[in-house]
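My structure is below; once you've seen it, I'll send some questions.
As you look at this complex, bear in mind that one protein chain is not there, while each of the others sits in place.
Entry: chain A
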């Protein structure tokens, strides 16, 4: 190398980092000057709220059968609302809206530093918790049967974690907006349901292998097939549409999701239409059925029969599938194809100018994401033992996409956290029975009806405060000497 090269590229002198001088802070007003107006304001807004709500909420005309309208009074509820508003305003006036309050810029930086510290421990901690979850559920709820609800909830959440991770490959890594992901979920579910209930297949294996072989082994045989078929459908969809970008791709995938559902409804001879396919065989412990018979799981392992054994086994199956999704994604991200996905999301033209076959890259992303959707679908079918088109509506796609977006696109831990918050949170809303107290909403009130409303509020809140998703940091997949997180706050929304 030419010796003069180094001086060609002399560094421009960068001035030493100086912390900007703190702007002059107006002297904080005396406590009285803050607290007194705050209380006044709170009382005033409480009174106004009470007056406003008195006619709106305080009186309620109810029809009692065929009789006349009767007026019920709900002054307690009005008082609760008024107090809520007054209290909230008081708190806000004293904290966020306090006059002369210093605005700290380093709050998000502190948060980023904290999350960077927590991040390395988060993954093993999360996995360990997921492994121990059934044990915790059984111990804390005091027995196998009482823990049914909690284990079921865990299975439910993990299904969405897995779906989120699968869609994350397509949306988060490759940047292809897919609004019809549920189609691949449906393909997986129907693949397993149709194959396992197929009469000729059952008869064939009864005749050639062993009686009842297909019913007990079909899940393990069909699981890879469900993934492969879903991936195949991903390729079939991908070929014509992947020249589209952004909004256009989203619309076509949306349509694809609906088409699959309509086909499932209308192809009655194959799918039994809207009635769905029932009596899908239950999962077995690798051929050993979960029942009370002498050759059942409990008898073989010297346990007392309990239907929860099957649930706990299902839990570990979905945990394994989700872990597989995560591992494959992590591995792929380190491989050229994974990096090509990320580059594709960043800039398609630049990718092509570096010699990357963008069509092939998109197809692999689509097919890989679809495959995990198919796995999850097969699992869904074996868990519920019943599939019908009703389970695969656009709402499902929307929820999965919301999980990916809220979690911070591309971030595995973020997606997992978002799935737990959204699915677990929506489930928790069923348990808000204190709202049924007579002075609040009355016994007829069903909090779960408000799930979607609260869901919407939560999405708005996340997008306002963490516009780049819950986990906005992105660890470089490859690095020179040390891994350094790069905060999403440094780039514009939707790119961090």
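Definition applied: contacts are C-beta pairs under 8 Å (C-beta built on N, C-alpha and C of every residue); 3 or more make two chains touch, one makes a residue touch a chain; residues count from 1.
The working rule: contacts and distances are computed from a predicted model.
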Which of "Pyruvate dehydrogenase E1 component subunit alpha", "Ion-translocating oxidoreductase complex subunit D", "Branched-chain amino acid transport system ATP-binding protein" or "Protoheme IX farnesyltransferase" matches, in UniProt, the chain that is not displayed: "Branched-chain amino acid transport system ATP-binding protein"
Residue of A:339, A:385 or A:451 touching the missing chain in the full complex: A:339
Which residue of A:77, A:151, A:332 or A:356 touches the chain not shown here: A:356
Hidden partner chain, residues of chain A it touches: 1-2, 5-6, 8-9, 11-12, 336, 339-340, 342-343, 345-347, 349-358, 474, 476-480, 484, 486, 490-491, 495-496
